[in-house]
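If you scroll down you'll find the structure; I have some questions about it.
A single protein chain has been omitted; all remaining protein chains appear in their positions.
Chains: A and B, in written order; residue numbering restarts at 1 for each.
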Amino acid sequence: MFDAVFGFLYQFGDAFAFLVLCATGLAVIFGMMWVINLAHGEFIMCGAYVTVTAARAGLPLALAILCGAVVAGLVGILVERLVIRHLYGRPLDTIVATWGISLIAAQGTLIVLGPGLPGISTPLGSISAGGLSYSVYRLVLMATALAILAALYLVFNRTRFGILARATIQVPHMAEALGVDTRLIYSLTFGLGAALAGATGGLYAPTMTMVPTMGAQFIMEAFVTVVVGGADVFLGTAPAGAVLGLVKAAMTSWQGQLFGQIGLLIAVIVVIRVLPRGISGFLLRERS
Amino acid sequence: MARPGLPVRLLRRLEGPQTMGRGPLFWLGFLAVVALAALYPLTADGYTVGNTIYFFNWCFMALGLCLIWGYGGALSFGQTAFFGLAGYGYGIVTLNLGAAHGLTLLAVVCAVAAASAFAAVLGYFLFFGRIGGVFLGIVTLSVTLVFERFMAQTAGPEWHVGVARLNGFNGMSGMPPLTIPWPGGDIALFPDVPLYYVVLALLVVVYLGLRILVNSRFGNVLVAIRENPLRATMLGYDVRRYQLGGFVIGAALAGLSGVLYTAWGQYITPSSMGITAAALPIVWVAVGGRADLTATLLGTLSVLAGFQLLTVYGSQYALVVMGLLLVLTVLLAPEGLIAGLARLPGRLARRGRQNGNGNGNGNGNANGSPNANPNGGGA
Partner (left out) sequence: MLEDQSGDFALATIGKVHGIQLATDEINAAGGIAGRKLELVIYDTQSDNTRYQEFMRRVLQRDKVDAVFAGFSSASREAYRPIVDQLNGLAFYNNQYEGGVCDAHMIVTGAVPEQQFSTLIPWMMEKFGKKVYTIAADYNFGQISAEWVRNIVKENGGTMVGEEFIPLGVSQFSSTIQNIQKAKPDVLVTLLVGTAQASYYEQAAAANLHVPMGSSVNVGQGYEHKRFKPPSLANMYVTTNWIEEVDDPKSKAFIAKWHAKFPNEPYINQEAENSYLAVYLYKEMVERAGGSTKRDDLRAVIAKGDVCFDAPEGKVCIDPKSQHMSHTIYLAKVGEDHSISFPKVWENIKPYWLGDAGCDLTKSNPNAQYTPSNPPPKS
């Protein structure tokens, strides 16, 4: 009994971690700036590549992941400065621009670094429970997903940047009139989203194949989670990750991966019908 | 004043504030272009004709997106869902019924109707759920991705409709091309000169039809909604109905593209509903100039031809150059390349007036004004 419960919790936690980590970067940029960042997958790829390179150069994995996140964040800020900044007020045009950026990034990586990169192995080994064995690293991923959510909450609610960012998002001209450098805020927010994507890439790098198009493997889960969650990171992404993770884990252990996927998709359709603005849209409406 | 003759009245309906190009000069040019397009197959080889039909196939989807995004201000990122649905619909109907007695034409009607019906249901949820702005894009994108994933896993023998196997990721093939019943033997429209004329005629009809539509009362209300949904509501228009109408017409056109594409290549796959495929129509429309039908049409054709040339001659660098072109277009020609070029002469004079409302959302600030912002605020 304990084994079965543990097994299911493990699957649930695993799905939850993947969905939440996939989606936070996208959700921050989407929720805060109304930019659909189609280059999200490429930021993940960037973080993963940097992490693997750093780890192979001898850095401990945790530091390597940090490197990945920082580099992806800096690239994000650069992209914001060069391109996204000029498109505020035209949120829909950012789709075209970020799509272009994603093409450049994926194919550019292929040309410069070749079609694949040797991977690194998953650390921490495995534990066994009731005849089945589980990778310990996956438990670390679950903890990290929760830690990142907590950290984001603190950043947006307890730091000066967070408060200014929320002010900027709600009433931009007012914030500007009060002396907030809104351009800087947008720039940092975009960088934060990119850094989160980079961290996701770094975290999953040891468990995945390193190819220039690897970002695409995260995209669907990321979008699905954001759609179900709505525009708010805390009220949306986290509960959406939990609900979808539950659906996916239950369906997968019942009938296999295919049903896990179908379950996700049905959940999306149901949510679109019942809660058209996602979970956070619903919660916010209830609250107000 | 004497009542103007029929041609003039017809012409007036084709012109208006919502479309570029008016007056005898424009229409003479239009006739010249159509005439050139009609004479063109006489001078071109088989490949060029087939390839041009292929380009034309996509234009319907682009025009549909132009209507709902450019005119209606509602970005659908999921036009490919309707494209794919209609494509598979055509395959299912023709594989089951065969191509005799003009049944392929019936299949076209069925497939487009299916796409429209689905769009009506989806659009009802969306617009009557008051989803708008960027969120609409992300929801429609998810819908098309869901379709793609679902169709990709239908490889097993249990997935079939009648005799038509859905055939998973490899895609459905073997459906007949469009066939016109004709005394003395049906004409099968393989990608060659006859199909070229059929598709060209369709394109001209759809283009002119959409011009009439956007310059009609319906079109004007649609634009009013794009510019300011709140004001449109105050003036007594049911915003949701107009947007739903535009959405369904756009979906029907995407479905028409899907059918024509499927019949052209006798093949349809789930990847035509994937994220790459879904982004392409947006690219065409945005590069051409989404706020105008003519600009969209020209833009779509030039982007298609340009990207194909790049792939032919640019080898590995083609995708990078494409990406760069997209970013530069968005940065330097926000109205789209074609629209930008066409408006260049009168631009300086109108500069002050255009400021701030050149975009589909009609908002000057970074995150959309409250009425375009579906959640009405942050955390």
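Just so we're on the same page, a residue touches a chain if its C-beta (ideal position, glycine included) is under 8 Å from a C-beta of that chain, and two chains touch if they have at least 3 such contacts.
In this text the structure is predicted, and so the values were computed from the model without any measurement.
Trainee: Taking the complete complex into account, tell me which visible chains touch the one left out.
Mentor: The undisplayed chain, in the complete complex, is in contact with A, B.
Trainee: Which one touches the absent chain: B:116, B:167 or B:228?
Mentor: That would be B:167, which touches the missing chain.
Trainee: From the list A:64, A:164, A:196 or A:216, which touches the chain that is not on show?
Mentor: For the chain that is not drawn, the touching residue is A:216.
Trainee: Among B:14, B:74 or B:152, which residue is in contact with the omitted chain in the full complex?
Mentor: Considering all chains, including the one not shown, the answer is B:152.
Trainee: What does the interface between chain B and the hidden chain look like in terms of residue numbers?
Mentor: 45-48, 50-51, 54, 149, 152-153, 155-157, 165, 167-171, 173-174, 190-191, 265-267, 269, 271-272, 276, 308, 311-312, 315-316, 318-319
Trainee: Footprint of the hidden chain on chain A, which residues?
Mentor: 7, 10-11, 14-15, 18, 107, 110, 114-122, 125-126, 128, 131-135, 137-138, 206-211, 213-214, 216-217, 220, 249, 252-253, 256-258, 260-261
Assume only the chains that are shown with their structure count from here on.
Trainee: Mind checking the centre-to-centre distance between chain A and chain B? Centres are C-alpha means, answer in whole Å.
Mentor: Going by mean C-alpha positions, chain A sits 32 Å from chain B.
Trainee: Can you check the complex and tell me which residues of chain B touch chain A?
Mentor: Against chain A, chain B makes touches at 69, 75, 77, 125-126, 129-131, 133-135, 137-139, 141-143, 145-146, 149-150, 153, 275, 279, 282-283, 286-287, 316-317, 319-320, 322-327, 329-331, 334, 356, 359-361, 363-368, 373-379.
Trainee: Show which residues of chain A lie in contact with chain B when the two form their complex.
Mentor: Chain A residues touching chain B: 30-36, 38, 83, 86-97, 99-108, 110-111, 156, 166, 169-170, 172-173, 182, 186, 216, 219-220, 223-224, 226-227, 230-235, 258, 261-262, 265, 268-269, 272-273, 276-277, 280-281, 284.
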